[in-house]
Every structure is written in structure tokens, then in C-alpha cells.
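Complex shown without one protein chain; remaining protein chains in place.
Showing chain A:
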């Protein structure tokens, strides 16, 4: 009997979901990987694998690859068990399935191209805007001291633009998280704040990106993966940048202190540290992505992964360049480029790899809720 002929527990709309169901039947009758991560204990609580269950399991999977290297049935075995790749495909599809508004879910297809175009367009728009509205002498002039940026773009315009795109991103992300949550939460008893805190801990430490303690696979079947560190650098770098922006906004409105700030002030310290994290992390992740064993890759979603990593990298590189060169005539153009990149980053957040963090967090919350039921 060929592997493909083996059964699933129900019918599914896509090939990836059907394949995930087939694998969960195999894994559920083996269970050797139970100690590697959260996916397998979560799987054992189920007999039937509905689309929502598979989307839940797929987002619980951190793609560490340990279960592939450890599986006695992975290819070339005729059972053809490749859990990391199959769940990566389901995960990729799930972002699209729950996207809001549904009409924009197509952005996930050829995501790399879509996001590059949006980013390029945003940067061009900011550059053009500066050229049209700012005096050329202002654009290429040297500006220092409080309010220097706002001579290029009035603060209110900047706040309106970014506030608007930010609010839109939050709305779209909330709506898609809601749809995802409804599908995966089922009628599990509420886990209360405990489950939430557990998920914060598990997400914050990337608990399940360690192959159960032996380490993750990336380049080959050896547990030599460093993605956890690069991901930490990226994630905490991103949070520091957010903190930088938040503190700056508070300064502006409550203390009346205008950017740019001196190098020792909190927004710059946070932004610099975060920016460094957002360079080291994404570069490491990008290198790991290119070195990843082909059998673990969901090749159809590589564009999405790369686009998001590159967007983060561009954000930090342009931001740091702005910091270093802000007292030179290059400041005007750099500011436009940086703002364009950040604008595109927010605008595309609900339609790219960014959602993986939110979906994974919700999956971890659900896993924590279910785990509580075990005891």
C-alpha cells in the first residue's frame, strides 16, 4: 500500500490539510516524539483532525525539525512522514484562511513580490512627498536640535499617517486572530490568566524551539541550530524598537520634548539596542533560511519568510543610518526611506509572516488551556 493511500480521519479542502491529517494518524499511533515539543501531546488529545485542529497544531509547531530527524518513517520510507514541512505548509495556508478582510488574503500568494512592491511604493511616496512639499533646500540641508525631523514633515502629518496605518494593522490583525481563535479554541474550558501567562512564558523563551532539549535541526540532521538566538535577537529587538517609539511619543505629548533625542536618552538607547538586535537577528535568520535542509522547507512560502525578514532588516538598517547621519545633509532622504519602510512594514503586517507570532501565541494559549485539563 502506498503511503498516499492511507487514511485521514475526515475530508479536507486542501492537500496540505489532508496530508497533515494522514500524518497525525501515523504519529498518534507511534508517539515516540511525544517529548520533543507541544505538538505531539496536543495531537494525542484528539481522535479526529478537523481543519481547525490541524491549523492549531500547525501553528503550535515551531519548525525545529527534530521530529523529522528522529522519525523512523521519514522519507525515503514509504510512509513518507515529514511533519515539519507539512505543518509549515498548513501554517502558511492558515494565515491566508483567517486573513481580514478576506478580499486581501490573496496578498499571501506570491507574498515576497507583493510586499516588495508595497515597500518600494511606500518609500517612493515618502521621497516624492518630501520633494513636493518640502523646500529642496530644506530636504538637502543640515538640521539639528529638537524638531529637526518635523521641518521635513510636520509632526501632525507624520502622526496621522503612522497612527492611521497602525490602527489599521491592529484592526486587521485582531480580526484574523479572532477568526483563528474561534476555530481552534472549541469548547475547551477557559484556562484563565494562568494559561495566558504560561503562553507568554513559552513564547518569550521559545520553549519549543529546542527539540525537547537535544537542540533543533536546520542545516542537516545534527542539532546545531542557532535560530533560537537569532529569533530572540529579532523579537526582543523589535520590542525595543516599539518601546523606543512609545517612549518618544510619550515624550512628545506629555513632556513636550521633540525628536531627535540625544544619544543617551531612552528612545535612542532602546532604538539603538533594538536596531542592533534587528540586524543581528534577521541576518542570522536569513542565513539559516538559506542553509536550511531542503526537505524541511516549505518552498512555497520562502518568499513570505524572506520578505518579512528583509523588511525588519531594512527597518533597522535605515533607522540606524538615520541615527548616525542625522546631522548631515543625507538626513532628509534617509528619513524618507526609513519612514517609507516602517510605513510598509505596518501596512503589510496583517498579510505576511508577522502573523506567525500572533497565531503561534494563540496556539500556545490554547495548548496551555488543554494541558490544564490533563491534571
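We take it that a contact is a pair of C-beta atoms (placed from the backbone, for glycine too) under 8 Å apart; a residue touches a chain by one contact, two chains touch by 3 or more; residues count from 1.
What we mean here is this: contacts and distances are computed from a predicted model.
K.L.:
Missing chain's UniProt protein name, "FAD-dependent tricarballylate dehydrogenase TcuA", "Response regulator transcription factor", "Benzoylsuccinyl-CoA thiolase" or "Spermidine/putrescine transport system substrate-binding protein"?
P.N.:
"FAD-dependent tricarballylate dehydrogenase TcuA"
K.L.:
Tell me which of A:134, A:214, A:269 or A:283 is the one touching the absent chain.
P.N.:
Answering carefully, the residue with contact to the hidden chain is A:214.
K.L.:
Which candidate, A:17, A:38, A:71 or A:306, sits in contact with the chain we can't see?
P.N.:
In the full complex, the listed residue that touches the missing chain is A:71.
K.L.:
Over the whole complex, note the residues of chain A touching the chain we left out.
P.N.:
Those residues of chain A that touch the unshown chain are 1, 6-7, 25-26, 28-36, 41, 44, 47, 66-67, 69-73, 76-79, 211-214, 221-222.
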